[in-house]
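Of the protein chains in this complex, one is absent; all others appear in place.
Order of writing sets the labels: A and B. Residues in every chain begin at 1.
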Amino acid sequence: MSRVRTDYEKTLWRKIVRFVNGEKDLFDEQSGFNVETEELEDRRHRNFFEEAELNKKKVQIAELIEERSEETEQRAVKLYERFYRLFAVITCVAIIAILLVTVANLPDYGDPDNPANNEVSKKYIEDGIKDTGAVNIVAGMILDYRAFDTLGESHVLFIAAVCVMILLKIDPDSEKGKRFISLENDRAYEPKNDPILVWATGILVPIIIVFGIYVILNGHLSPGGGFSGGAIIGAGLILYLNAFGFKKTERFFTQKTFSVVSVSALLFYSISKTYAFFTGANGIHNIISKGTAGDIISAGLILPLNICVGAVVACTMYSFYGMFRKGGL
Amino acid sequence: MDLCTNFPMFSIILCLMCGVVCSVLKKNMARYVTYGLLTVLVVLSAAVLGYTVSIDGSFIYQMGHFGAPFGNELRAGVLEGVFTVFFSVIMYLSVIAGEKHIYEDVEESKINLYYTLICLMMSSLLALTYTNDVFTAYVFVEINTITAAGLVAVMGNGRAYFSSAKYMIMSLLGSGLLLIGITLLYDVTGHLLLSNIKYAVVTSTIKEYAEPFTIIIALITIGLSIKSALFPFHSWLPDAHTASTISSSAILSSLVLKAYIVLLIKIYYRAIGWETVLETGVNDIVFVFGIMAMIFGSVFAIAQKDVKRMTAYSSVAQIGYIFMGIGIGNAAGVVAAVFHIFAHGATKSMIFTSLGGIKEVSRHSTKLDAIKGAGYRNKVASVAFAVGAFSMVGIPFFPGFVSKINFADAAIDAGGPKMIVILVALAVSTVLNCIYFFRALICLYTPVSDPGGRLTEEVDNTKPTAKYIGAMAFFIVANLFLGTFSDMIIKLITRGLSMFS
Partner (left out) sequence: MQAVIDYISSNLFEGVAIILFGIGFTTLFLHPNLIKKIMGLNIMDSSVYLFLAAKGFVFGRKAPIVTDGVAEMESYINPIPTGLVLTGIVVSVSVTAVMLALTIRLYWRYHTLEMDEIMQIIRKEGK
C-alpha cells in the first residue's frame, strides 16, 4: 500500500501539482530525474549549505510541524486561513469594483478624440522621421524624445543583475566557495548529452542568435530593438548552455565577459546620452547626422544605442540564468 | 544659459556611471570612487542651491533636443537644491560612519557591489528630486526599490533575506498602485510632464473626468505612502531596519522613505495642484493615517526590547508626523512636514549610526540589557545617541523641537477639530517618545559593576575609528545647526514651495 503511494508521489504530474501549489519539494526533488547523480547532488548540496546547520534546521522544522499539529495551533491556523480567504476576497472585490467604476468614466476605447491623442503624439508621428531619423516611431520615441526614461530602464536591468549577484554569487576564494568548487561537476545538474537536444540546439542556436542580431540592427526600421533582440540572444545562449553545459560556454562567456560587455555598453550609453542632453539643453547643434530614413545606417545614435542595450540585455539574461543555476558564470 | 543649470543632469549621470564602474573595481577602489562621487555631489548640489537662491527662482532643464511637452525634463528650484544637498550629505555621513561595519558584515567579494548599490541609490534619490516627468519618476522609484532591497539583503543571513523579501513585496504593491495611477493620469490628461499635466488640470480638459481624477489622486497617494511605510503598511520597516547593516538602516530610514514623500509633495504641487487635492479630500485620509501612525508607532516602540527595533518603530511614528503635516491642508502644514523631513532624516541617521558604535562595545547586541553602561565605553556614540533622543523627544535647540513647534503652529492656523486632534496627538506622542527614548538613555548611562572584567577586555580592542568619530561629530553639528538656524531653513522651504506652483 505504502509503495503504491510513494510511486504516486513521484510521478511527474504530482511534482507539477506540488510545484504549482508551492509545496516544499521544488529543489530537493529535482534530482529524481537522474538516479545516478542523486547522491552527488545531495553531497554537494549538503557541503555547500553546511551539513550541521541544515540538520539543525530540519530538526527545528520537524519540531515546528509537531507543534503545529497540536490542536489549539491547528484551530488558530484554520481561523487564520479563513480570515485570509475572506480578507483576500474583500480586497480583490473592492479594488476591482472601484477601478471598474473608474474605467467607465474614462475616455472611450479607440476614440480618436481622446485627450491622449494630442499634439504630443501628433508631433511624434508627423515629425518623428525628420527629428530622429527612425522609421519605427516607438524606437525614435524611447531612444530620442524620451531617452532619459530608457537610460534609467537599462540601469534597472543592471541593478537587478547586481542584486542577483549579491544574493546568489558564490565567491571562489571563500571557504564555502572552495568546497563548492572542489565538487565542481556542475554537469550533475544537467541532463546527459542528450542527442536530440544537442542536435536541435546545434541547428537552432545559430538561427536564434542571427535572428536576435537582425532584430537589434533593424530596431529603428521594424518592430523590435535592443530589448527584444537582446532577450532573443539571451534565450539562445541559455539554450546552448542547457545542451552543452557550462564547460563549453565558459570558453566564451565568463564573469569577465559579462563585466566588460555590460560596463562598456552602459558607459557608452551614458556618455553618448550626456552629449545629446548637453547639446540639446544648451542649444548646440548636434553633429551626428540622421542619414536617410529607412537605411540600415541611419537614425543617428539610435542604432549604436540599440546595440548597447541589446548587449546589456543578452548578458543580463544569461547571467540571471547562470546565477540561478550555479551561483556564478 | 548658465553652466550651473547643467549640474542636475551631470550629477544624475555621474552617479549612474560611478555605480556601473564600481561593479568591476576592487573593494577599496570602489570605496574611494564612492567617496569621490559623494564629495562631487555635495559640491554640485550646493552650486545648484546657490544658483537658484541667487536668481531667486527655478529653472527647467530640457533633456535632449525637444522641449516640453515632447521630451523629458528636469527641474530645479530652491527646495530641490536643499533636498539634494541634504540627501548627499546624509548619504556621505552614513556611509563613512558605517564603513567599518560594512567591511565586517558584507561578504569580502561583494563589498564593491555594496558601493555600486550606494551610487545607484544616490542617482535615484537625485532623479526623484529633480525629475519633472511622472514616468521617469516611476522608473527611478523602481531603481530605488531594488537597490534598497539589495542593501538589506547584502547582510547574507536568513533574517536579512526575509526582511528584504517582505520589503520588496510591500514596495511592489505600492509600485503597482503608483503605475496604474500614472497610467490613468496619462489617459485623462494626455501628458506625462508635471507642468503639462497641471496645465491640463487647470484648463477645462479635466472637468468631465472629475470622478476618475479623485481615484487617481488616491491611487498615487496610497502607492507612495505604502512605499514610505505609513502606518497600516509599516510592517516591513522594523524588520528591514533591524536586519541590515547600520549604514543601510540609516539610509533606509532617512533617505529612501523621504524620497517618496518628496515625490508625493512634488506631484501634489506640480502635477495635480494643491487646491485640487484639497477639494477631493484625499489629504484628510492622509491626515487620519498620519495621526494613527504617530500614536501606534510610539506604542509599538515602547514594547520593544531591542533599541534598534525601537528606533525603527520610532521611524514609523515620525513618518506619521510628516504625513499628518501634509494632511493638515494649509501651507504651514506642508512647510512643517518638509522641515520634519530634514529634522528626522538628520536625527534618525545619526541614531542608527550611533547604535553601530554602541553595538561594538555591548557584545554585538543592541538589547536594552546589553547596552547598559555603554555610555562610558563608547562616549562619542552615546553622546550622539543622546542628542538624537533629545531631538526626537523635542528638547529646545534640537531639530525635533522646531518641527513640533511648526506642526503646532500649523494646527492653530487650521483651527477647528483638526487643531484639537493634532495638539492632543502631539502631546501624547511626545510623552510616549519620552518614555522609550529616555528608557534607552537611562540604560545607556547606568554604570555596571563588572566583577569578571569581561566587558573591559572587550572594550579595549574596539575603540571607535577616527572616521567614525569625525562622522558622528559632523552629525551632531548638523543637528545643532538644523535646530538653531531653523529660521533660515524654513525661509528656504517656504520660498521653494512657493516656486512649485
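The criterion applied here is as follows: contacts are C-beta pairs under 8 Å (C-beta built on N, C-alpha and C of every residue); 3 or more make two chains touch, one makes a residue touch a chain.
Keep in mind the model is a prediction, meaning the values are calculated, not measured.
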Problem set entry | Contact partner of the left-out chain, one of B:Tyr35, B:Tyr103 or B:Tyr161 | B:Tyr161
For this session: Using the touch rule from the top, list residues of chain B that touch the missing partner.
Result: 135, 138-139, 142, 145-146, 149-150, 153, 158-159, 161-162, 164-166, 168-169, 172-173, 175-177, 179-180, 183, 186-187, 192
Exercise. Footprint of the hidden chain on chain A, which residues?
Worked result: 19, 21-24, 26-27, 49, 57-58, 60-61, 63-64, 80, 84, 87-88, 91-93, 95-96, 99-100, 103-104, 106-112, 114, 116-117, 120-122, 124-129, 135-138, 141-142, 146, 149-150, 153-154, 156-157, 159-161, 163-164, 167-168, 221-223, 225, 227, 293, 313, 320, 323-324
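Here is the rule we use: only the chains that are shown with their structure count from here on.
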Exercise. What whole-number Å value describes the gap between the mean CA coordinates of chain A and chain B?
Worked result: 30
For this session: In the complex, go through chain A and note every residue touching chain B.
Result: 98-99, 101-102, 105-107, 114-120, 123-124, 131, 144-149, 151-153, 155-156, 158-160, 162-163, 165-167, 169, 171, 173-174, 259, 262-263, 266-267, 270-271, 273-274, 276-283, 286
Seminar exercise, completed: Given the complex, residues on chain B that touch chain A span 1, 5-6, 9-10, 13, 16-17, 19-21, 23-24, 61-66, 69-72, 107-110, 113-114, 116-117, 120, 123, 127, 133, 135-136, 139-140, 142-143, 146-147, 149-150, 153-154, 161, 180, 184, 186-191, 200, 205, 209, 211-212, 215
